[in-house]
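All remarks here apply to the structure that follows.
One protein chain omitted, others in place.
Here is chain A:
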Amino acid sequence: MSFLRHGYVTGPIIGALWMLVAGFTVAVVMSFSTGEAFRPVGWACLVWGALTWLSTIPAAGRVGPILAGLVLLAATLLGLGPIVIGPEVGTIGAVIGGIVLAVSAVWPLRIMLKGLPLGTTTRHAFEDAVIRFLTGAGYVIFTALVAIPFYVMVMTSLKNQQQLVQNPLDFSIDLSRGLDLFSSYIELFGQFNFGSYLWTSFYVSVLTVFITLLFSVPGAYAVARLRFTGRTLFSRSILLIYMVPMIVLALPIYIAFSMTGLRNTITGIVMIYPVTTIPVALYMLQGYFRGLPAEVEEAGLMDGLTRLRVIWKITLPLSLPALASVSLYVFMIAWNEFLLAFMLLDDPSKFTLTRGVAMLNSSEIPRQHLMAGAVIATVPIMALFLGLERFMTKGLTAGAVKG
């Protein structure tokens, strides 16, 4: 391995690998945003990347990177660069693609290889360079992998059938269509009753949050504060309940609901959702209650409050942040719940949002409608998540027992 630890070996290798990452990323991004042909060439990426390393060596000075960028741009436009741009791409598109490629190849590489001497390097400097490369590549790859599906989801929902068939890669938005851009949404709300599904999902989720808190707050308090035989057993079995998969329970629940006529009713859904969230809420809350100072409550008890008044007047106000986290987390579970809604609801007038989106998955319904449904289901929970990220991440961390 030690032969790797020379600046003139490490540098070109990192340069080549980075050019591969940059080339593919730029090609994908340009393809997805214009729908036109940007084709990365693997071996050209490697060669050009290795050559780009020259621009980062101290002898190249400040002019080196600029020169390298210009050479890359020119090579790309001539069709010899790391990315081959299709002949049908306009000049402006090609120039933009070339510039993006040149900048994203040269500038980060310069940062990565900073401090890497030309000759033999220490292990420290070598690993630093490798880590900077991995970090840069990691940011690019992770962001692309996470963002692309969501980007495709939103953009597909804004297209019409004809555009989608014509070029499935073209995700650019044709602003001249005006309101017609949102035709899928208009149709979903107009003909497919999505307004009512949205409302059903909303009130089912809110009811679930309230019922869950109503049950789990006293339970969590008892487990966290009161002494009784079987306390350890209880707090363990709460966790174990979570290990039972929903599909195993869904079968008997389906049978019982079929026989009692609760299937196909919102009442049935509201009865069943909280039970799936009570254990995790109880587990999260008892952890928090344990962290509260018991002395405050004892002071309350000494002053003549009953236990229940202590919970109401002292514990609950102190645990408002935890309650917010738990509520958000439970809301998210109820909002995203699919299996039970899918199995128990058949009547389109009673669908929750997830069940409504599942209904759109048929060959007769165009897929921009399906994607618009997915966007409608995602946007509220995302807005809530981004708005209250602090509580949400806390809830996610504490509620890890739930998948």
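The working rule: contacts are C-beta pairs under 8 Å (C-beta built on N, C-alpha and C of every residue); 3 or more make two chains touch, one makes a residue touch a chain; residues count from 1.
Basically, contacts and distances are computed from a predicted model.
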item	value
Candidate names "Ferredoxin", "Xanthine dehydrogenase family protein subunit M", "Transporter" or "Calcineurin-like phosphoesterase family protein"; UniProt protein name, chain not shown	"Transporter"
Touch criterion as defined above, residue of A:103, A:169 or A:207 at the omitted chain	A:169
Absent-chain contact - pick from A:13, A:152 or A:181	A:152
Of A:74, A:173 or A:247, the residue in touch with the unshown chain	A:247
Touching residues (missing chain, whole complex) on chain A	27-28, 31-32, 37, 39-40, 123-124, 127-128, 131, 135, 138-139, 142-143, 145-150, 152-153, 156, 164-165, 167-169, 171, 214-216, 218-219, 221-223, 226-229, 231-232, 234-236, 239-241, 243-249, 251-253, 255-256, 258-259, 272, 274-276, 278-279, 282, 307, 332, 335-336, 338-339, 353-354, 357-358, 361, 367, 370-371, 373-375, 377-378, 381-382, 385-386, 389, 392-393, 396-397, 400-403
